[in-house]
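One structure coming up, written as structure tokens, with questions to follow.
Here the complex is missing one protein chain, while the rest keep their positions.
Chain lettering (A and B) follows the sequence in which the chains are written, and residue indices restart at 1 in each chain.
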Amino acid sequence: MVDFAQNTIDGVMIGASYGLLALGFTLIFGVMRRLNLSYGPVIMFGAYLGTLLHVQLGFGAVAVAVACVLGAALAGIYVERLCFAPMRPGAAIASMVSSFAIWMQLEQAVVLLLPRHTYPFPPLLGSGTSLELGPLVLRLDYAVMLVAALILMLAVHVLLYRSRFGLAIRSIIENPMAAGLVGVHVRAATLGAFALASAAGGFAGFLVLAVDQQITPMFGMWATFKGLIAMMIGGLGSVGGAVLGGLVLGIVEVHSQWHFGPQARDLIVFVLLFVCLVLRPGGMLGQAPERGLAMLRDRV
Amino acid sequence: MDDYLIGVLSNIGVISFVALSSYLLLLTGEISFGQQAFFAIGAYAAGIATALWGWPLSLALCGGAAAGAAAALLIAMPTLRLHGLYFSIATLACAEMIRILFELFRYQIVVDGALVGPNGSDGFREIRYVFENDIGAFEFMLVIYAMLAATLACFAALERSRLGVALRMIGSDDVLAASHGVAVAHCKIMAAGVAGAIAGIGGGLYAHMTTYIEPRIFDIMLGVHSLAYGLIGGLGTALGPVLGVVLDVGVLESIRWLAGYRMIVFGGLVALLLIVRPRGLFDETTVYRLNRIWRSTIAPKRENR
Partner (left out) sequence: MPANSAPALLIALGAALSIAIAGGSGSLAQPAGARAQADIQCSRTDMPREFDCVVTLSDRRTGEALGGVDLTIRLDMPSMPMAHNMRPVKATEARSGTYRARIRLDMLGDWALQLNLKGRVRDRVVKTLRFDESGAAPVDATRTAPGQHKH
């Protein structure tokens, strides 16, 4: 019972960072209706800029976090300009493959920046210490990660639902043509949404890496797939769904790793994803599948 | 031909099978991230057949194709009603499930005084059929290309058949296709099965070419690459994916002198190409125009002679 509670707590904390990754992903998908495979590598690019500051100049966590966010936003803008903005409508799959080509580019770029396989990443506030709540242990850096992720989610939510920029983004998600007709500058708002989503992803990446305290070039792929899985479990194009999907993913991962080990953990996650898709393609909180389908009508 | 060139050409031939497998599903309008799984199943099945059961290569390759097709059909049934991104991610989930199962899969028997067979994450060594039967690298390359040519011929026949038209109809609008009397579900399941078989043949060839396979070979990167080949070469003809592979391997090899900057240059080139030609070099329009030029100028002259 104690183990169960402990695993659930750990899962929620890890899941919060997954939720943040999925949030950025779902924002891009909602605005673009296209899959951005280079989402993770974009985050990794920002993280490597931060690592460069940390390793070469000895900067601390705060400066690294800023570099992660700015670097990811910058790389995100590059991806949007090259893979999404110049594509004709109806060329969704070309955008996807193009973003994959940029993935390869970014992966090579970070290896050129820092050629070794593993680099240290600055730890979060309070790493190494833990709170004891009766039989339960609460790692302080996990708690910081959870709080930071929640604050950022709230900030994104406020931005989306309480600002003109958010209104523009939501109207584009609803219907880009109609949004353009009523005076939304669709291209600019799309670019803004892209940068915002990449920046949110960059922050999520910073949190995950700061808890791990190390970074490798595999991180890009890891971030893309964790974000993608959490987004699909929770439901496409919904902020709440992304958060819920992230939490479910985190909790399931921690529990299955505890009971069956890392390989079975991945197996269970993919079985869960498959079952979710087949039984409820719209995701737990997503719209009805028909709506998602309409989004994908111009797919190939 | 030197070893290096034979190696490069054999690799191009083998990857083409996975690329064609993804291409067949692209024709029906579905993006699959999972064709590498059927490549893996074909590789393991054919490898087990020759190394453990002593089957001849021809039967083993057929077995690999059959295993790939069977797995693809099994997965096609539940994913049939999914479309777009949902379908893509469902195939991704399946492929990763299969890869992890291979990480756990152990089946070894004693052959010639040594344990042989798949050993989980440690891989499957000693698939020595080609080696022991003295089939040289060059001869095996010819086998690969003979089978690739046969597969391409089947695609050419498909493009000229009603079935090919039906598949492209489903690809552009499945509801419209259904209202024109195309049996959409039937066609899609069949396409998935054939695509699985093509990937399975490629896998069997791969296992016998390298003599060593391990689950990591068959991860998602292979699947995404195989999709990209169709997009680079063009979706208008089955030669497109093969051209994509040739371009990928050929360009990357020829800019080896760029060393650490290769992928930056190549990735940028692919992104630019896709802006100019979003459906690849030989897209449907280009292929149609080329066909018309062929029919109106070159073909009649030959008949007049």
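Everything that follows uses one rule, which is that contacts are C-beta pairs under 8 Å (C-beta built on N, C-alpha and C of every residue); 3 or more make two chains touch, one makes a residue touch a chain.
Just so it is clear, the model here is predicted, and its values are computed rather than measured.
Novice: Taking the full complex into account, find the residue in B:L222, B:I255 or B:V287 that is in contact with the omitted chain.
Specialist: Looking across B:L222, B:I255 or B:V287, the contact with the absent chain belongs to B:L222.
Novice: Go through chain A and note every residue touching the omitted chain.
Specialist: 10, 14, 111, 115-117, 208, 211-212, 218-219, 221-222, 225, 254, 257, 262-263, 266
Novice: So which bits of chain B touch the chain we can't see?
Specialist: Chain B touches the missing chain through residues 3-4, 7-8, 11, 14-15, 50, 54, 56-59, 61-62, 103, 112-114, 120-123, 125, 128-129, 131-135, 139, 142-143, 146-147, 150-151, 153-154, 157-158, 160-165, 206, 210-212, 214, 216-219, 221-222, 249, 252-253.
FYI, only the chains that are shown with their structure count from here on.
Novice: Using Cα averages as centroids, what's the distance between chain A and chain B in whole Å?
Specialist: Between these chains, centre-to-centre, one finds 31 Å.
Novice: For the complex, which residues does chain A have touching chain B?
Specialist: Residues 29, 35, 37, 82-83, 86-88, 91, 93-98, 100-105, 107-109, 111-112, 221, 225, 228-229, 232, 236, 263, 266-267, 270-271, 273-274, 277-278, 281, 289, 292-293, 295-296, 299-300 of chain A touch chain B in their complex.
Novice: For a test of understanding, state which residues of chain B touch chain A in their complex under the given definition.
Specialist: 26, 29-31, 78-79, 81-86, 88-90, 93-94, 96-97, 100-101, 103-104, 171, 220-221, 224, 227-228, 231-232, 260-264, 266-268, 270-271, 274-275, 278-279
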